[in-house]
Structure formats: structure tokens, C-alpha cells
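All protein chains but one are shown at their positions in the complex.
Going in written order, the chains are labelled A and B, and every chain counts its residues from 1.
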Amino acid sequence: MNKGIAITGMGIISAIGNNVAENHASLINGRKGISRISKIDTIHKDAIMVGEIDFTNQELEGHLGLSPENNYCRTAMLGAIAAKQAVAEANIHDINAHKTGLVSATSVGGMDMTEKYFYDYIEQDTHRKYIEAHHAGDSTQKIAEQLGIEQSLVTTISTACSSAANSIMLGARLIKSGKLDRVIVGGADCLSKFTINGFKTLMILSDTYNTPFDENRKGLNLGEAAAFLVLESETLVKAGNKKVLSYLKGYGNANDAYHQTASSENGDGATLAMEKALRIANINPREIDYINAHGTATANNDLSEGRAFIRVFGENNVPDFSSTKAYTGHTLAAAGSIEAVYSILALQNNTIYPNLNFKTQMKEFQLRPQTELKEKELNTVLSNSLGFGGNCSTLIFSKNA
Amino acid sequence: MKKVYINGVGSISTQRTFDNKAFLEEVIVYEDNVITVVDPNYKDYIPPAAARRMAKGIKMGMVASKIALADSGLENVDAVITGTGLGCTIDSEKFLGKLIDNKEEYLTPTSFIQSTHNTVAGQIALGLGCKGYNFTYVHASISFESALLDALSQLQNDEENNILIGGIDESGEQTIKIHKLIHHVKKEAVKSTELLNSGTEGAIFSEGANFFVLSNKKQQNSYAEIIATETFNTLSKENLPLAITSFLKENKMDIADIDTLILGNNGDISYDPYYHILSEGSFKNTQQLYYKHLCGEFFTATSFGFWLASKLLKTQTVPEVVKLNDLNNNGIGTVLLYNQYRGENHSFTLFQKC
Partner (left out) sequence: MGNIKLELKEKIIEQLNLEDMTVDEIADKDPLFGEGLGLDSIDALELIVMLDKDYGIKLADPKEGKKIFESIETMAAYITEHGKK
């Protein structure tokens, strides 16, 4: 039997809350964080809805106590806030006391500043400090700095919408192979004009609330968020007599190798990822009590993912599933860690969070997501994250090691 | 733990390295502050229908990966893992430029889609029909080493048998322009043979794609064994020697076991002192080599250093042009590669003759 990796802390900031407790409250109260965009001036503001975090950049700088000379992009600040919460919950006081690494994920990185100052950089020197903050790795370096991680393994993954699931997966493998004793894993992405316009050109942005797995779904809402988990080795957990929130039991990444952006119609990649994760966890599909679906509410994703569910579980045996993207929007590279936090909350509270906004079953199959808050004994939860470039990832969380 | 070997290489760089038969017999000397790769004929490798949307970096990555795969004699691999510091800069700049210039109107999806960091890894998988593990690391100057570390652990633990890894970065016009403003690019043109004596700040910016097939099965034409790699987000000059000795110790070696040290000096007067600590200190009696005068500086330039180490170990020859000191060995057995960029994101990689 494969041993799970202990999760001892988690932190999150999203459109439905600035910490784990607030996110949980919104989830159980069906309170979505989707609204018209307020912090980015875009011509699409009346045509799209987003999951925006309330804090302005200035407020975030205040929270982190950054000096006025700082060159943190929004992604770095969101990431630092969530990562600090995770470390605090794990009760870590001397972060360098054990081999501690950081694996973050982002797709936007410092694009929010780059798009603001693209031409300004050339004209004047006022904002040039942000030039170095553009590349994806910089946001992770900043998060490490905020956590006080030094002389250690700090890296960044960017595989589009599956990025944070992949950073969690890598973290688990680094602990398993003995490279690290503990690792902070997750992802962060802020909203940017770049991504808004990018998704707009793909014509997959809904002009209203996103409706995952609904026959009449019109596309996704973009969101911004960050979430991190602390993973620790068995030895550290035992030595510190630490409280374990849940265990990462299985993980799998596979490539659809079908199309640059679209998922294959029969969900090859997602099927392979789920099968791999089940194999690593060494459990039977029947043992999955709940699936936190990727469910972006695009025509393509929900069909492909639904078909993959049927292939893995059988049409009549698909476990209860829901997509929480109706709450947060699609938070891109952060989504995998946001939904990891929600999966762990589900286990801790024996609660399935509803798939909001669902009305009509899709005609291609007999699958209906869980649309009401449901309390039931949960032992094992599966979470999917599927991205551009055919990148498909699955994580399995469990109450028991 | 299984041993891991380099079984195929493919390099597109500012030297004519795409031809695997050659090994720096002819060297191009540049006198500039930004240099670009010697292009192979991309059309020989990529069908026009697939190539029509690809910016240069994607083409470089696709072709370097094909050369490496062919060199290894394999048809496919179990996994594809890439590293890129800046990702697909050209497409990002193109999309952002249009977005600003056209005030968010009439934008088309192609450059947005291509701008995603994992485009190259995704395209390679698509081209090969490889449905396996597919990761992309984007962490500045350790992007390539992160990919390497990931592949090494999977191969050592026998989770996979053959993995394609690579480092790719392309030069975007705007990126170069703004990095000149903050003096990360040298102000003046420097002759590549004089790079280390420039006495100025900044580096010669460049681009490149270097791919490798790593395998836990040795074959006749294997280049070298790769023992370990380790990365550090921060490391002070004072702590550098100790970090190296602990890294070597973990691999049951000490400084005397290293017969060749490859350093990442890029001629930046502010940061080359990191390398001097080693070249003038604990490794002063070791044969020392450098390579960034050949390939320029970019976030995944160490993938060129990795290529150099592979070639050295296989051919057992040291091209004159890469020598940093006058020490010579009888043969090359164990090679250590050290790099940092602007004092951050340090990496050590250890190779052995096989």
C-alpha cells in the first residue's frame, strides 16, 4: 500500500475569501465571488465577469509590510499571503531548520506590471524596477524571500491551467525521494489584461456567471487567486507530533497530445491522469467519494472531462462531483492548489460543495453534478486540473495515510 | 537507484552546434552585445503546416528535440520536461504590443496560444504523440536544472526509462530593449574572445535550445553518466565553497575527484566574482573551462554547458577555445558544472565518464 504524503498546513486567498475560514464559509453558503471587473480598465468590462480579489495592490503591500521601493507584482503578493498562512498553520517557526523547499506555479507572473509599463519603460525610468519582476520565477523568489527560505530548492512550474496541481505533485515526489523534508507547494495568478484578452480571442469567456457541466454553458469566468499547502515527511510529522490535515495519496500527469488548446473529445489525457493517480494511490475507482472537477464551463472542457469520468468510473458509477469554478472563476495556474484546499476542506468537514448555476443536464451523457451542499462521510477525494498544451493532472487526497 | 545516462544531444546555439558530428572545430567570434543562434534549416525538420504558427523559440525547441531524439536512436520517449526562463517571449510581446496598440480590439488568438510557457513541451508531445508526463519549469537560471532534477529522480527510481529534457529561451525585441535600459545587457559591443576582460556590468544577451535524451539504460553511444544536480535560490559568496563540498560529499566525492570544472562566467564585473571564488580558491588546481563567450547569456544557457560537458566526456577532447586556465588532464573523468545569474539561482551539476 502506498503511503500518502502528509499535508500539515494550507493557505488561500481568492475571490471568495482572504483565508481558509472565509473560503470555507463562502463554499457552504453558496456565495460566489464573481462580479464585473473593477481593478483593471478593459474595454471588455461589460462583456465579461471575473473572480476578483478585493484588495488593491497598495493594500496587499500594506499586509506584507513591503517598502515603497519594492517591485512585487500582484501574483507575488497574493502568493506570499497564501504561503505565509500555510506555513503558520503548519506551525513552522524556523523555516530553515529542515530541508525546506518551495515549488510555486504561475502563468501570468509579472505580466500585470509589464502590460502597464510596456512603453512607459522606454520613455521614463520611474517603473523600471518592475522589468526584473516580469519572468515567472521572480514571483516565486519573492515568495521564498517572504517565507525566509534560503539556500534551498525553489522552483516554478508553468503548464497552463494544471500548473499548481503539478507543483503539488512535484513536492510530493521531492519528499518521497528524500530530497526535501518539507516543501511548500501551490500556485498564484493575478488577473491581467493579457489573459483577459487572450481568453477573449479564444471566444471562451462567458458574459455571465459560469455554469459548469450545464448544457447551455457559455464559457468561463477568469479569476485570480493563490493557494499553498505544506507537505512534510513522515519523520518530521512524527518528530513534531504534528496535526495532519489530510494526505496526498495519488497524483498523475499525462498529455492529451491532441491539440494545442482543446482537449480531445474523448478525454484521453484526463483519463490517463486519473488512472495514473489511482495507480499511485493504489486504490480502486470505487473508493473515490467525491470529485472536485476541473469543470471550467467551456463547451470543450466539460464534455471531455465528463467523458473521461465515464471511462474511468463507468457511466453509472461516477462519484458525486462538482466544479467550484462557479465560485472563484478559473484561476488558471493557481486552480490546482485552490481546488486542493477545497478538496481538503471537503474531507475535513465531510461536505461536498455544490456546483452552482447548474440547470440543464448535458445531452451527451447522463452526468449531473452535485448541485446542493451535501454532507456525507468522505474518505477520498479526487481533483482534476486540465490545461493548454494537453496538460492533464489529477491529485487524490485522503483522510488516511 | 539506477544510473542515468545522456543518450542523445541536440543543440541550437550561436555556434554551429546543430550538426552532432562537429564539436567546436570552427568557432564563430562575435563582437556585439546581443547575439542570435545559427539557424538550421527548420523546414527540413518541421512540416510547413505545423511550422506556420511557430515563433523562433518554438522552432528551435522542436528541432533541437528532434536532433536529440534521433541521436539517441529512439522513436519516442516516456516523458518530456522542459525549462525556459522567459517562455515564448516573441509571442508574448506580439500579443501584448497589439493589445496596447489596438486598444484591445481585433486581437487574434494565435500569439496568445503560443505565448504559454509550456508551448514547446506541448508541441513536442503533440508531434511525437507522447501522452506521458509533460512538465515545464520556468525558474530563471535554474529552469533547465529543475527539468533535469525532475527527470533524474524519475529515472533513478525507475519510474520512467527515457525522458527528453531541454532548455529553451528566445530573444524578444522588447525584452532586449528594456534589459538594456537596466544594464543587464552590456552597453557596449564586446568581442567574444575578450568577454571575461570587458570590465563592465551586464552580459551579452542571447538565445538557444539544447535538448537531451536521458535514460536509465546505457547504450553504446552514451555520452556520459549524470550523477546529480542541485539548485539554490540564494547563496552567498562566503557560503559557496561549503555548499559545493556538501554537494560533493552527498555524492561521495570531494574536490580532488573533480578533474574538470565548467564555470558560467559571463563577463559581468558585478557577478563574475562568484566564479573567481572557485577558480582562484578550492579549484585552482583543477582544469577550468567556460562557455558563455560561445553561447551568450540566457536563462537556460546552462543547457549549453550541459551539452559541452556531454561532448567533452564522450569525445575526451577539450577544445582550446573553452579553456579558462592552462591545466590539462590525462582524460576527463568527472565534471562539475556551476552557474548562477546575477547572484541568484545557483546550480551544481555533476557528470562522469561512462
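The criterion applied here is as follows: a contact is a pair of C-beta atoms (placed from the backbone, for glycine too) under 8 Å apart; a residue touches a chain by one contact, two chains touch by 3 or more.
Please read these numbers as outputs of a predicted model, since none were measured by experiment.
> Which one touches the absent chain: A:Thr261, A:Thr324 or A:Ser343?
Considering all chains, including the one not shown, the answer is A:Thr261.
> Taking the entire complex into account, which one of B:Thr108, B:Asn221, B:Ser270 or B:Gln316 touches the absent chain?
Of the candidates B:Thr108, B:Asn221, B:Ser270 or B:Gln316, B:Thr108 is in touch with the missing chain.
> So that we can see where the missing chain sits, which residues of subunit A does it touch?
Contact residues on subunit A toward the absent chain are 201-203, 259-262.
> Which subunit B residues would touch the chain omitted from the figure, given the whole complex?
Per the touch rule, subunit B residues meeting the hidden chain are 48-49, 52-53, 106-110, 113.
Please note the rule applied: only the chains that are shown with their structure count from here on.
> Averaged over CA atoms, how far is the centre of subunit A from the centre of subunit B? Could you give it in whole Å?
So the centroids are 30 Å from each other.
> Which of the residues in subunit A come into contact with subunit B in the complex?
Per the stated touch rule, the residues are 42-44, 102, 106-107, 109, 111, 114-115, 118-119, 121-122, 125, 128, 131-132, 134-138, 140-141, 144, 149-160, 166, 170, 173-174, 177, 179, 193-194, 197-198, 200-202, 253-261, 268-269, 272, 387-391.
> Which residues of subunit B touch subunit A in their complex?
Listed in rising order, the residues are 80, 85-87, 92, 95-97, 99-100, 103-105, 107-109, 112-113, 115-119, 121-123, 125-126, 128-140, 142-143, 146, 149-150, 153, 156-157, 174, 177-179, 181-182, 184, 230-235, 239, 243, 299, 344-345.
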